[in-house]
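Before we start, here is the structure in question, set down as structure tokens.
Excluded from the complex is one protein chain; the other protein chains are retained at their positions.
Going in written order, the chains are labelled A, B and C, and every chain counts its residues from 1.
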Amino acid sequence: MTEAVKAEEYTPLEAAVVYVARELKKYDGRSVITGIGLPVVASLLAKRLYAPKLKINIESGSFDIQLPEIPISLFGPRISYKCSAQLNNLHSLAGTARGDYDIGFIGGAQVDKYGNVNSTVIGDYLGGHKRLAGSGGAVDIGCFTNTIIIMPHRKERIVNFVDYITTPGWKCRKPFSDEIVDRQELGLPGGPIMIVTNLCIMRFDKESKEAYVDTIFPGVSKETIISNTGFDIDLSRARTGEPIQKIEIETLRKEVDPLNIYRLR
Amino acid sequence: MTEAVKAEEYTPLEAAVVYVARELKKYDGRSVITGIGLPVVASLLAKRLYAPKLKINIESGSFDIQLPEIPISLFGPRISYKCSAQLNNLHSLAGTARGDYDIGFIGGAQVDKYGNVNSTVIGDYLGGHKRLAGSGGAVDIGCFTNTIIIMPHRKERIVNFVDYITTPGWKCRKPFSDEIVDRQELGLPGGPIMIVTNLCIMRFDKESKEAYVDTIFPGVSKETIISNTGFDIDLSRARTGEPIQKIEIETLRKEVDPLNIYRLR
Amino acid sequence: MSDKIVSLEEAVREIQNGDIVFIGGVLDSRVPMAAIYEMIRQGKKDLIGLSILALEDPAVGAGCISAFIGCYAWLGAFGKAPCIARKYENGELIIEDLGHNDSLLIYMSAFGLSSVASNYSIGSDLLNLKYSKLDKIREIARNKEKIPKVKYAKIEDPFFGGERVLLPTIKPDVAVIHVQQVGTEGTCRIFGVEGVDTLAAFAADKVIVTAEEIVPEDYLREDPNRNSIPCTQVDMIVEVPWGAHPSVVSHYYDLDIEFIIDYVKRASTQEDFEEWLEEWVFSVENHEGYLNKLGIERLESLRAVKGYGFRPRTWLRR
Partner (left out) sequence: MSDKIVSLEEAVREIQNGDIVFIGGVLDSRVPMAAIYEMIRQGKKDLIGLSILALEDPAVGAGCISAFIGCYAWLGAFGKAPCIARKYENGELIIEDLGHNDSLLIYMSAFGLSSVASNYSIGSDLLNLKYSKLDKIREIARNKEKIPKVKYAKIEDPFFGGERVLLPTIKPDVAVIHVQQVGTEGTCRIFGVEGVDTLAAFAADKVIVTAEEIVPEDYLREDPNRNSIPCTQVDMIVEVPWGAHPSVVSHYYDLDIEFIIDYVKRASTQEDFEEWLEEWVFSVENHEGYLNKLGIERLESLRAVKGYGFRPRTWLRR
């Protein structure tokens, strides 16, 4: 089954899920906190292929969840089914501050080159703006945990600086002020470790704390990435990702999300 | 069964329990928070005779307890047996601050004329002293709830002013200071409404906030009370209590505590 | 039987305009929809929602809920909440943004706490007080003293050093909670995700419980450790089978996906939404009418399978 699949035979979203699942390999036996959508699909794929002892937790107060089928509701019975204990939402989500989770996922509407994520408003909060979903648990996860940010790769979503910092990245807001400071200055643990899009994986430069392209998905051109990124992206360290394997796509399609609930394909 | 019993036919402790149970009549359908010992016996007796809908709660996180038999442990299975919900201790005890309880019980080693109770140390906390049990939930109950204080009537236990204020009465400690202030000044609701001993019931003067004897148990002399009280007690309003009824003693002995677990007799 | 048992109409009458309302369940799970529809029928106004606003969307569209203090106002997998988005854009819905932990920690009033200190939301604009809308929310609140003077405060930590963020707690005027089982005295048993319903039931001044089933109190008391809310905290009980439709109720029925998708589509303009409202809320008169309109076949197709607590997607109806 170690057989590569051509780029035409899977979708960009499927590629994103596979690369995230591979990243989770190093977290086998450890704890992830995840929301609904791609993260839960990737976590399940990882559990099947790369990290059988991965403990999946959800901000629903459900610990070590089993996911008999891909859930639509983050708070429904597929989440609590045969989990270890079903307590209240605080019990699980406060685990971010306790340092219980080794890795977490963040989505949103905008991410900037410092890994700050915006899921609150697009535009000027005090002036014209469009309202988004709100933080949910994203701020709680992002303040304390190493995070993987998942975002569609579009110019208006991968931006120079977010309109509103919902989830702090590497250069974020000093509390009770408008000032931008280094995350470390605030004493926050964790921080974004990668941004996964439908085109590539970005990581953060240790010095500048700016995102650079680390892995380009097979079949994607550098130009596509440049033209879809809202800032001057560093591609100097970019390499093409290991090809997607047949077993990865088949496990994803046949076992993880057979009904294509999340429309990955 | 409305037949009076002579004072020789019951013990002073039994009298105390009966008078407390009568007091609980006005709390039918309402909530009491109680600890182990005489209060639980009195609450059960009240539930049998005077307040069938009394809701008995314990700081064990057990709500509307049923008490299939008199418990020895405040945290054992007789407490949780068929209670409404068994949650954690905070859930029930924090109900004091929420104002959930209409009446509560306090015991201790010393009570003073202002209804302050000491269950922490006898003597000088910073010098020579004897250690007692500690507050348990007494401070939490006494800060917010109307309370009934139960105390053996002895000179060294019914005192002019307690050595240490564990549970605030009517003249208590200003926070973070040595100063004594009126309870009202601190904005605390509730407060002690009576002290029940093995000799009498004391209540508090509305103006002076000092305890006075309200009801003397049948067969007890004023002199006995005076010589067993550690301050100059006001007996001017004292009247003798309604005689103990046969049904009260029989219910107590045959149904409430048939094995005499609390050695009332 | 306890005198706590009342009709849905009576229970919802207890909610007053301008109340801070805890609505139980989370997002699309165990949301007290029948009670929400009844709030709409009774024309409630200026209610202040808390924590998460999602399937409550029609109550926003109908003008019952006009403020929200919480972390999320969206329909999860179903995307934008149409009425929430529209009312917000029109300035008819005020939102005070919090993180998820903070939007739950506000119920620490349940434990007698007036505020709590943490590092939550540090680095985020959530702590930027210039964005706070509490003053506007206080204007519509019936009990104005329950709305904190400021959103957060900064304190020096006297215990461990450094700075902390102090968050005020809130006491809801009323909690409306849908549970699977309630005893005749009010003891509640929840299956699956709890949210923070227990905590909120302790925090709120008044607690209304709607339930799939009223069961003998004794039945629930066989295992008090399994119960979620004690009878002593519950003021009113209403039996409302399928009372959380179209949300999901663990061990009872699954999410009505089609219903929600249809709602989202039809509620995208105020005019169409009002038509939807007429059809599903006003013209049906009460919850029984709503269920009849849904029809038994549709309801049965959602019924959870025992042993799973949900209906597996590959299970066909017999």
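Keep this in mind: contacts are C-beta pairs under 8 Å (C-beta built on N, C-alpha and C of every residue); 3 or more make two chains touch, one makes a residue touch a chain.
As the structure is a prediction and not an experimental result, all values here were calculated from the model.
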Of C:125, C:194 or C:217, the residue in touch with the unshown chain: C:194
Chain not shown: contacting residue from C:30, C:164, C:206 or C:287: C:164
Contact residue for the chain not shown (choose from A:91, A:153, A:183 or A:209): A:91
Chain not shown: contacting residue from B:16, B:56 or B:79: B:79
Absent-chain contact - pick from B:12, B:136 or B:241: B:136
Touching residues (missing chain, whole complex) on chain B: 36-37, 59-62, 68-69, 72-81, 86-90, 93-94, 96-97, 120, 125-126, 131-140, 143-144, 164-168, 172-173, 175-178, 183, 186-188, 259, 261
Residues of chain C in contact with the chain not shown: 101, 105, 108, 111-120, 145, 148-150, 153, 155, 157-161, 164, 166, 168, 190-192, 194, 223, 225-226, 228
Absent-chain interface as seen on chain A, which is shown: 31, 55, 57, 62-64, 66, 80, 82-87, 90-91, 94-98, 100
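The working rule: only the chains that are shown with their structure count from here on.
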Cα-centroid distance, chain A relative to chain C, in whole angstrom: 28
Length of the line joining the C-alpha centres of chain A and chain B, rounded to whole Å: 58
Whole-Å gap separating chain B and chain C, where each centre is the average of the chain's CA atoms: 41
Residues of chain C touching at least two other chains: 198
Chain A: positions in contact with at least two other chains: none
